[in-house]
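Entry: subunit A
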Amino acid sequence: MVSKSKLLEINNLGKSFGGNWAIKGVDITVRKGELLGIIGPNGAGKTTLFNMVTGFLKPTEGIIRFKDKDIANLKPHNICNIGIARTFQIVKPFGNLSVLENVTIGVLRYERDVNKAKEIAREKVKLVGLEKYMDTTASSLPLGHRKRLEMARALATDPEVIMLDEVMGGLNDDETAEMMNLVKTLHNKGLTILLIEHNMHALMSLSERVVVLCYGKKLADGTTDEISSNQEVIEAYLGSDDDAEN
Partner candidate 1 sequence: MMLKIKSLNAYYGDLQAIRDVSLEVGHGEIVALLGVNASGKSTTVRAISGLIDRMEGEIYYNKELINDIPPNQRTEMGLIQVPEGRQLFPFLTVRENLEMGAFTKEARSKLNENLERVFALFPEMKNKEKQLAGTMSGGEQQMCAIGRGLMSNPRLIMLDEPTLGLAPLIVKRIFGIIEEFRAMRITVLLIEQNVKQSLKIADRAYMLSNGKIIKEGSSSELMNSDDVVQGYLGV
Partner candidate 2 sequence: DEEASAGEKDGDEIRIGALFPLTGSLALLGNESYDGIKLVADVVNENGGINGKQISLVKADAPDATAAQSEANRLISQEKVPLIMGTYSSGLSIAATQVAERNGTIYVESNAVSDEITERGFENIFRVTESASMQGDAAVSFTNEYLAPDFGVKVDELTAVIMHEESSFGTAVATSIEEKAENLGIELLSIDSYNSETNDLSSTIHKYKELKPDIVFATSYINDAILFIQQSKQLNFKPKAIVTTSGGYALSDFGEALGEDSNGIYVADAPSNPNEEALTEEAIKLKEQFTERWKEEHGTELTGQTWRVINAALVMFTEVLPNAESLDADGIRNALSQVDIPLGELPNGSGVKFNEIDGQPGQNSRAEIVMMQWQNEDLNLVWPGDFATEKADNSLLFSK
């Protein structure tokens, strides 16, 4: 791990909404190829963190560097173009378009030819297991499938880093397992992954390292073992008894 180069560096990051700090003084470093889990109670600032890294929110203070370049002031589309993709916790499909078209739009970023782009998109749709729904309009997909669509679309932009915000929420254990496999595969291919998940079982078994946010502050940062035995984390987030595994 030490040998890997720093890819994403977050320093003293803070965001306030009308005086309330949703995040403050957070430092996180992500190395190339790493799979970093991010957990924390509801409202801890996880999504806000993603929003800042991906340009949807401007940090109130602090620095975000990607490959040693300051990216805090870039627009979301610039962020995508330098290789950082994301999914939305509250899914945002293009409702009137088919699944395939949804994904094609991601591919068009680097493949101008619409027909070729569609071919590539088809692969991505298969990858997330939505091939049966290729031509279904996105608005009639049930929630679980929409989450996969989010994922397929993000993957379609051919990113170096992918930030997944609760992609397993609303999936049953079986489906979660499929999704975990997918994440693992991506990781093995060398993709750097940031994963927000309340499903501890999934998160803990996937992550190499976990960052815990709590009320906007970084509470802990360490290996899965360190985190699951960290008393503060247990109190603030996991809860004490065995139920935590779910």
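Candidates were picked such that all candidates are chains of the complex that A comes from, given by their letters.
As a convention for this text, a residue touches a chain if its C-beta (ideal position, glycine included) is under 8 Å from a C-beta of that chain, and two chains touch if they have at least 3 such contacts; residues count from 1.
All values reported here derive from a predicted model rather than from experimental measurement.
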In-complex contact of subunit A, chosen from 1 or 2: 1
Complex interface listing, subunit A residues touching candidate 1: 17, 39-44, 46-48, 89-90, 140-145, 166, 169-177, 198, 200-201, 236-239, 243-244, 246
